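One structure is given below, represented as structure tokens, and several questions about it will come after.
All protein chains but one are shown at their positions in the complex.
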Amino acid sequence: MTTATLKSRFGAFTRHGVAVSYALLVVLIVVAVILNPAFASWANVKAQLQIATFIGIIAIGQTLVILTGQIDLSVPWNLTFSSILMATLYGEGYGFAVAVGAALLVGIGVGLVNAIGVAVFRLHSLVWTLGMNALLEGATMVYTNGQPPDSTIPGFVRFLAVGNLGGLPVAPLVWAVLAAVTILVLARSRFGRFLYATGNNEPALFLSGVATRRVHVGAFVASGVCAVLAGILLTGYASQTYLGMGNDYLLVPIAAVIIGGTNIMGGAGGYVGTIAGTLIVVLLQSILSIAQIGQAGKNITFGLIIIALVLLYAREARPTD
Amino acid sequence: MSLRRYRSSLLAVVGLIVLLGYYWYQQPLILSPFGFRLLANQGTTLALAALAQLTVVLTGGVDLSVGAIVSLSNTIAATYMGDSPASVVGVVLLTLAAGSAAGLVNGLLVAYGRIQPIIVTLATLYIYSGFALLIRPQPGGSVPGYYASTLTGAWGYLPYSLIVLLVVALCLRMPIMRSRLGTAIYAVGDNPGGAHMSGINVPRTLVSAYVIGGFLAACAGLFLTAQTTSGDATVGTSYTLNSVAAVVFGGAILGGGRGVALGPIVAAFFISIIVSVLFAAGVSSFYQSVFQGAILIVVLMFGNAWTLRARNRLAVLRS
């Protein structure tokens, strides 16, 4: 892609966003290493990447959905329900393929229903996916009778989540592969092109003879599947499933997308920035932990960082300009 | 105000009547003074939070920090209130001021920082909940018994909570929504560029709306404190998304410019009461979330059905 392409695709808005977020990332790394030189140890880097993987994979789906101008709030219970379903089915002796396949089907189904609400019924995704989240929470409660399930985790899931491959941790490798595919799809594919166009001006794309509903379906199904994948990895990582395992994964990935410079109204941004956003979010958490700042301080700092970054690069134009 | 604007509330009103009818059939006791009080108290916090959300939604924004402001108000009230009437009044005023200040920060960032409302309030959601945690790292604290009973008690069939809600809603309506500021709030949400060109001070209107929103969220927090009589920094979490749901169910349009207070208030009661109704109907508590989600989803689809009837698909795409 030429510089000119980048300019037109992302506009000043996001070129700055990506640069600023990577600059901040470097600053954070330096700060972390100064605070605690052990931070740069391979073991710690692996641990940080491990945590970043869950957020980063969810943020793939969230980036695609946000690019179309929507948002997916059904991630937490989609993740929880599908993970519990996988673990339970496997525990009942259904085998790895069936268990994981069923979980993925849940993700696809959730994405489809989300997309139908948004693209067919034209409902605001903020409320529609929220309703889906409540529905999935209920489904989980009914399925588990409100008891934390007895989990049996497939060996391969354990391997994906915490295994090593040639000295490298597998989970971040999975993330890297998915990230590469995402970046390629956004930059080069027809679907990627239509995502940006839908977020900018859906009527114009519709009048260009493009089935814009399918674009929404693609984005939401991708988000549903990403949530399931993250859930599977999280299950392997924690060696168990539990109610509420998805609760921390609603707002943090969205924050990562925003920090990475993607426009919350859609149409501009991309996954390159989201990667930086994800790492920033994770690093910040651990720096604040190293500095022994409690949850209250973490929350406040996190909020201030979002505002500061967005003030730097994602302000809207004045109405008169 | 034209009557037509109230049409959007119809769905919520009908929904609540049907729900209450069914509840009464299941549980005739709700027609007692005690039942009335219970019902009224159940919905008032969310109704106030929904009014807070509505004020912001009307301008075309959304306030994700409503829940955090509710928590913050709750922790302030339950931690500092003391026992003397003077300190109660003082802390109530302090809490309202804190809520308004939180709204002011939101508004300034939206209007003068020119950041998307959803991003601003996502960030301040973290900040305000951080402050709530600072004030009250562990759940606890208390409020005097007379504070609780004054807000949650009843006089015969008339629950005090409804009076509180009515007073707040009327204060919102008469001096604010029917003044030039009110029209400006609708106008800014309906067509921000047009509002600027029409000579409306858009930033000031936005800031006002967020301050009112913060104030109302603090009212919700104060009422919630009277119900729970203690402080908890996470108690308000569910009010953010439920207030959005109530506002939308109540007929307001995310995107701004359309909606009246009646619908969200009624919808807030619907959403709050449905859990009890399901319980009374003998539905296992495990199914309650399913029903809540399903009802929200069905209601949303119904609410939007009129848009889909439009023959012009472009109009549908733009709505």
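When the chains are written out, they are named A and B in that same order, and each has its own residue count from 1.
By our rule, a contact is a pair of C-beta atoms (placed from the backbone, for glycine too) under 8 Å apart; a residue touches a chain by one contact, two chains touch by 3 or more.
Just so it is clear, contacts and distances are computed from a predicted model.
The subunit not displayed here is recorded in UniProt as "Sugar ABC transporter ATP-binding protein", chosen from "Alkaline shock response membrane anchor protein AmaP", "Fe-S cluster assembly scaffold protein NifU", "Sugar ABC transporter ATP-binding protein" or "CbtB-domain containing protein". Interchain touches from the omitted chain, evaluated on the whole complex, reach A, B.
Check A:S41, A:N164 or A:S208 against the missing chain and you find that the one touching it is A:S208.
Looking at subunit B, the residues touching the absent chain are 1-2, 4, 174-175, 178-180, 182-184, 186-187, 190-191, 193-201, 257-258, 311-314. Although one chain is not displayed, subunit A still touches it through residues 2, 4-5, 7-9, 11, 188-191, 193-194, 196-197, 200-201, 203-211, 267-268, 320.
Basically, only the chains that are shown with their structure count from here on.
Subunit A and subunit B have CA centres that are 29 Å apart. Contact residues on subunit B toward subunit A in their complex (touch as defined above): 62, 109, 113-116, 118-120, 122-127, 129-134, 137, 192-193, 196, 202, 241, 244-245, 248, 254-255, 284-294, 296-297, 300-301, 304, 307-308, 313-314, 316-319. Contacts from subunit A toward subunit B in the complex involve residues 73, 117, 121-124, 126-128, 130-139, 141-142, 145-146, 202-203, 206-207, 212, 251, 254-255, 258, 264-265, 294-304, 306-307, 310-311, 314-320.
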